[in-house]
Structures are given as C-alpha cells and as structure tokens.
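Only one protein chain is missing from this complex, and each of the others stays in its spot.
Let's look at chain A:
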Amino acid sequence: MTTYYTKDHEYIRVEGDTGTVGISDYAQSQLGDVVFVELPAVGKTLTKGAEAAVVESVKAASEVYAPVSGEVIAVNSAIEETPATVNEDPLGDGWFLKIRLSNAGELQELMTEEQYEDYLKTIS
C-alpha cells in the first residue's frame, strides 16, 4: 500500500489495482472549513487530471482532479452529509472516492510522500 500525491494536493492510496483518492492535510488546512462536497457518480470514467469532485469551503469552491485515469468504483457519501470530516481526517474518513486504475504507469508521474513533503517546503 503506497500513497502518492499530485501538485494540486490530491492523494491516492493504492492497493492492488484500486486507489483511494482524497485531498492532503495541507490542502484541507489551506481551504479552511469544508462546507460542501460534490462527488462523481459511481461508474464514471475519469482521465488523469480531469475534474473528479468539487470541494467548497466557506470562501470558495475548488476542483479535485483525478490523480490517475480509471473508473470510479465507490464514493464516500458520508462526507456529503458531514463535510467537516474532510478537515478532521483528510487521509482517513475524509476520503472522496475509490478508482480502479486503468493505467498503473501513471503513478510514476506522481510524487511519493517524501517527495510531496519536499514539494510543500518549496511552496510555503
């Protein structure tokens, strides 16, 4: 089980050919209080970099992009009811969706956790 990150602060935690997608702790802290999450339909096919979900804070709406290509196989409906979970536990209960990877090679274009930590140092 490995977690990868994008420059837009999504993460994907990969187990076999599926991955759990959400936003990083840095992303939730930058957004502030999350008040609304819009999730895709299960079965939707996403291409890497396409809009996968929308997350809204008190101040603004932000897109969540698909870190890799694949089919949405599950969404976390609980965060539609209690969006604050995204702030409280972004890497755990605050996940957005699960995706079945169509091209595992795309993971090589993402950052590892260590690379992401270094990346955060360059932007803050």
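Methods note: a contact is a pair of C-beta atoms (placed from the backbone, for glycine too) under 8 Å apart; a residue touches a chain by one contact, two chains touch by 3 or more; residues count from 1.
Note that in this section contacts and distances are computed from a predicted model.
Chosen from "RNA polymerase sigma factor", "ABC transporter permease", "aminomethyltransferase" or "Sulfite reductase (NADPH) hemoprotein beta-component", the protein name that UniProt gives for the omitted chain reads "aminomethyltransferase".
The hidden chain makes contact, of the residues A:35, A:74, A:107 or A:120, with A:35. Take chain A: the residues that touch the chain left off the picture are 32-33, 35-36, 38, 54, 56-61, 80, 83.
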